[in-house]
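Below is one structure, written out as structure tokens; comments come after it.
Just one protein chain is left out here, and the rest sit where they should.
Labels run A, B, C, D and E following the written order; every chain starts at residue 1.
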Amino acid sequence: MEIFELGKIGLLIGFLLVIVGFWGVLQQKNIIKIIVSFTILNTGINLVMVALGYVKGRTAPIIDDSVEQIGNHNVLNAIVDPVPQALVLTAIVIGFGVTALLLAYAMKLFKAKKSLDINDFNDLKW
Amino acid sequence: MNNEIIYSVVAIGIGLLMVIMAVIAILNKKLSVAIIAAGVVSLFASVLFLLMSAPDVAMTEAAIGSGLSTLIFFYVLNKIKRQNA
Amino acid sequence: MKTKNIFISFLVLLIGWFLLTWTLDMKSVLIGIGLTGMLAILFCGSCTIFSEIKLTPKAFAYTFIYLIVFMGELVKANIDVTRRVLSPSLPINPGIVKVETRLKSKMARLILANSITLTPGTFTLEVHDDAFYIHWIDVKHAEEAQATEDLVRKFEKILEEMYG
Amino acid sequence: MLRNLLIAIVLASFGFIFYNLYQSYEPQTELTGIAAHYAENGASEVGAANLVTAVVVSYRSFDTLGEITILFLTAAIISFFLKLSKEDEDKIITHRGTSEILQTASALLIPLIYLFGVYVFINGHITPGGGFQGGAIIASGVVLAIMANPNMTINHTVIIWVESISGVSVILIGVLGIILGGGFLDSTFTGYGLGEFGTIFSAGTIPVIYSLVGLKVGAEISNILNLYQKSQKEA
Amino acid sequence: MEIIGQIFLLIGSFSLMTAAVGLLRMPDVYNRVQTGTKASTLGAIMSFIGLAFMTYENWGEVNWVGRFLVLVIFILITNPVSSHVLMRAAYAMKIPLSKLTVVDKLKEDINNKVLEEPKDE
Partner (left out) sequence: MGNIVIYISITMLILTLLAGLIRFVKGPSIVDRVVGFDSMTITSLVMIGVIAYLSNRAIYLDVAVVYGLLSFLGVIIVAKYIQGGL
């Protein structure tokens, strides 16, 4: 029954997504495809971080009546770790900014050479 | 306690779906399909965040990670299509 | 005219605020009134969409009738879909027909189009002036008048009472 | 061929690392360290029911300040990259007419979306959500408006003003925290009680800061989207 | 009260499954969108109403009803609109109708210049 723990499942899926994303970043030749793989990688890492903060059988860190029911009037026994969640919140917004920036570069690169293939951009290759 | 098992089953189902979608996103030749598949991965990630008791993160992922990113991707794709024609 | 728009938008938004917060706590209500008023003044000066309904008791009565009719149609639609999908021979006979509507109000046209989409076997495909082009999964009448009689009239009558 | 082999080796080593990490991971059973402190004292120190909000806006508000700065910089860099020439600026693209149904529905939905966005960031300390999510929802309202009328232009001056004023106000409230509270960006002012727990006025300046952050983020994301939309005009 | 809610939830999930079966069996895009939209809209609404009934014990303290009502209204407005826009795009893309189709008034009207042609770009 160990496999049926939610934290471990989240961790596993996160790792799988990270590997798939890495594969895409390394193997693809199209710039847009690379950026898509990058967003998948991003999602996987966020999943790993949230899964690390999950505690079995507990509820979201928002204190109201149901928290007191679950934890016997003790908040410490009722909620999951709020710190990774706050971290991931920041990470997602910054990931959006990074994606937007990458896409702006991609647009400029396409305008310069009319191609999206990464092998065509070899000006700095020696 | 029963809840935990239901959550796990849902998480395994959604997780398999996400991994399949991610592989589709990378292997499919058409860019638009790849982008939609990446959007689906983000949307299901948000359900998974909710299962792991992180509603704030789920909301952010649904709004920013999936919706607005997809929009920007499609703007870029549209412009590339326009310039190619 | 403009103040009427703003006032009705304000009321609709305030109802939305109450649905979301579900409390009669004085501070929350005051903040809600302030915010919805601000939103209504900023964005709803020119949106006539909320204020097209006639403000008479009769219109409200017809709203309820409409809801009942619509819910009945929705359930019928679902039974219809189930029957079609689960029967092994897949009994479909699709086509695109044209119907006419007399409605002028934008909101009423939106409601009509949505209702057509959610009723048994029909789907709004294109809207052009008075003509609605409808994808019908089981075409019975290809001519315009007959199809209009079949698909549109039952909603249109009620909507005309509501929106005029 | 060599390339594929190298990729396979890299992925296999990553897989090995992740497998070991997965094997040696033991799930937490109770809160430790800083999380326990936040859980125990968050309600009394900050007054926010949503502990994630408490961490983001009060305990770690410097991070949030950095985050909105990064978003602002991103918007600035993108606007530098996607700058249009004068003649492109005035060009009008002819679109196929948008469906009337979509236009009506967007007119109906947009005020409701704005209301929901405002609800999300005003109630950020009671319900899930907050400035970033609310800002994203407001930006998606703007997106819907653009989708319904493709030639709509967002007034750039308004965006700049909203963004600047809310950004400056966040800093001003932070400075006010030095005078009235415990330090820069402290959300609990002395002489300004926390109020009843779980109501809308219960967390000091958190609702104010989050509303300003929401407006700022909404304006920034709208600005980025607007730039991308305008860039379609360029041939 | 709870029994009513459970019945509604079951009907709702069953409708969603019908939508899925329709999605798999129908011959062309237009019919798929048709069945998909109708069944999934009703399925989602029924499930939400059922869940709202199932939580009747704490209606007073926690806001279940208001949020479910917002969701139901939202789905009723948006789902038909999005499918309409999607189907219109499919027609503009000139995806062929299935061979079973008997009549196409829209094409006739476009050919007769009553309506302008929905063109790409």
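Everything below uses one rule, namely that a contact is a pair of C-beta atoms (placed from the backbone, for glycine too) under 8 Å apart; a residue touches a chain by one contact, two chains touch by 3 or more.
All of these numbers come straight from a predicted model, not from anything done at the bench.
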Neighbouring shown chains of the undisplayed chain, as defined at the top: A, B, D, E
Touch residues of chain A, complete complex, unshown partner: 59-60, 62, 64, 66, 69
Touching residues on chain D - with respect to the absent chain: 95-96, 98, 102, 113, 116, 120, 127-129, 133, 137, 140, 143-144, 147, 150, 232
Hidden partner chain, residues of chain B it touches: 2-3, 6-7, 9-10, 13-14, 17, 20-21, 24, 30, 32-33, 36-37, 39-40, 43-44, 46-47, 50-51, 53, 55, 58-59, 62-63, 66-67, 70-71, 74-75, 77-78
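The rule we apply is simple: only the chains that are shown with their structure count from here on.
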Shortest contact path, chain B to chain C, counted in steps: 2
Selected interface, A-D versus D-E, where C-beta contact pairs are more numerous: A-D
Chain at maximum distance from chain C, centres defined as averaged CA atoms: A
For chain A paired with chain C, centre-to-centre distance based on mean C-alpha positions, whole Å: 40
Whole-Å gap between the CA centroids of chain C and chain D: 34
Rounded Å distance, chain B centre to chain E centre (Cα mean): 21
Per-residue overlap in chain E, given as positions that touch at least 2 other chains: 77, 81, 84, 88, 118, 121
Two or more partner chains touched - positions in chain B: 55-56, 60, 64, 68, 72, 76, 79, 82-83
List of chain D residues in touch with chain C within their complex: 99-101, 104-105, 107-108, 110-112, 114-116, 118-119, 122-123, 199-201
Residue numbers on chain D that touch chain A, as the complex places them: 4, 7, 10-11, 14-15, 18, 21-22, 25, 27-31, 34-36, 38-40, 42-43, 49-52, 54-56, 60, 63-64, 67, 70-71, 74, 77-78, 81-82, 126-128, 132, 198, 217, 221, 224, 228, 231
Residue ranges of chain E in contact with chain D within the complex: 77-78, 81, 84-85, 88, 92, 118-119, 121
